[in-house]
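Apart from one protein chain that is not included, each protein chain of the complex appears where it belongs.
Presenting chain A:
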Amino acid sequence: MLFNSIEFLVFLPIVFLSYWFLFNRSVKLQNLFVVGVSYLFYGWWDGRFLLLIAFTSFFSWLSGIGIEKIRNTSEDNLKSMRLKCRWIAGGNIVLNLLILGFFKYYNFFIESFVSAFSLAGITLHTSTLYVILPVGISFYTFQALSYTIDVYRKRLEPTHDIVAFFAFVSFFPQLVAGPIERATNLLVQFYKPRTFIYDNAVDGVRQMLWGFFKKIVIADNCALVVNDVFGNYGHYSGSTLLMGAILFAFQIYGDFSGYSDIAIGTAKLFGVNLKQNFRYPYFSLNIIDFWRRWHISLNTWFVDYVYIPLGGNRVGRFKHIRNILIIFLLSGLWHGANWTFIGWGLYHGLLFICLLLLKGNKQQTPRLLKMSVTFAFVTLGWILFRSETVSMAFAYITDMFSSSLLKVPKVSGINNVIALISLFFIALMLCIEWKNRDKLFGLDLSAVRSIWIRYSLYMVILVSIYFFGNNSSDFIYFQF
């Protein structure tokens, strides 16, 4: 089920009212309801993969129980106990990563394997499978893994409440495209009764409205132009390709941060607090700052569970650089089974390392210039991210930096106008977000005293969503 669909418009009020008025007799009942509606939400896309998420949830929960049982057994010595716990945690991690790897990377590895051998003149005959990628698998798998690892590291007590755990993994607002929540934040909220806080709920609705605006008005309209430009890049001028790249930067931002806003806002309606996932990344002053603001939940996951265990920055320079490259490569790989994503991760990793080696940007550079330069580097990376192949990305960039970069950008037919209208709404969004850059989300107008201004802006956004929203299209991050 998409957030931007009629089905969700009907689903949400029914679930909301049932949650607070019918199923609020006990925490367990309410959690059971959450699991039920979350599975309904997920199953609306494809019911076959409900078993997969249930499987992941069950074995992750079981791993926690197993680790606890071993720790409580006083018979074994400490070393043996630790080894057994490691086996259980490791086993669950490997199992989940194998599942993820199969669904996401099987064909990619087979094809890459065959290509590598063909370079050496050896022809291999293999078969690829038509494997459907379950929506949200990367997100809920990482979420479940975080539980196992936190239990193993004794950061979290394992839960015996299987219903609460299933609710944690499958909580529908953040199930298919994040934020990737930690058990230490989200699971614990399912242990205790939720309280309806009116102001939070109002805030949540505001955040959802902002999310819908970014997704439906900005991202979906940018997508029309971006698809045209990237699909026909050989026929367009450098300036048009630049415009296409910039629009994609805002398409992916509007799409992904919009989804996160809708997810966080929806969760607030149910008395659940999710972590902020985007913090105005295009206002970043450098690449390091960008990665503290973009897809925060994934980046902190890699930092906590990969970077720090590898030694983080508390090792020699060479190992520090290695650790940075590893997490960026993994981040790229996480996004999908294509060399473009790996290339994108590597690109950002190299930028990150360069900035570190230059000991950051300590010059007295104007803020706007820093933001513009950072945005330019990030946008270059997005070209690689969006392209179908690495060679296409290089061809795109080469064509972009040609003499036609100085021409007036022009796409085909009505897309010229869609580009203009999209740029207008992007400018509006940036103004609002700049004004509220110290708030959790762009449309947090709690500080605006004038009720007329607040409600006028809400009406403008609502009417824009209705009249200027494009037809529903999938969220980009559903493919991850």
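Odds and ends about this structure:
The working rule: a residue touches a chain if its C-beta (ideal position, glycine included) is under 8 Å from a C-beta of that chain, and two chains touch if they have at least 3 such contacts; residues count from 1.
The rule we apply is simple: contacts and distances are computed from a predicted model.
Considering only "Fis family transcriptional regulator", "SGNH/GDSL hydrolase family protein", "ATP-binding protein" or "ABC transporter permease", the record for the omitted chain gives "SGNH/GDSL hydrolase family protein", by its UniProt protein name.
When the whole complex is considered, the residue among A:N232, A:T365, A:T398 or A:S456 that touches the unshown chain is A:N232. Contact residues of chain A toward the unshown chain are 13, 16-17, 20-21, 24, 193, 195-196, 198, 201, 205, 232, 235-236, 410, 412-414, 416-418, 420-421, 462-463, 466-470.
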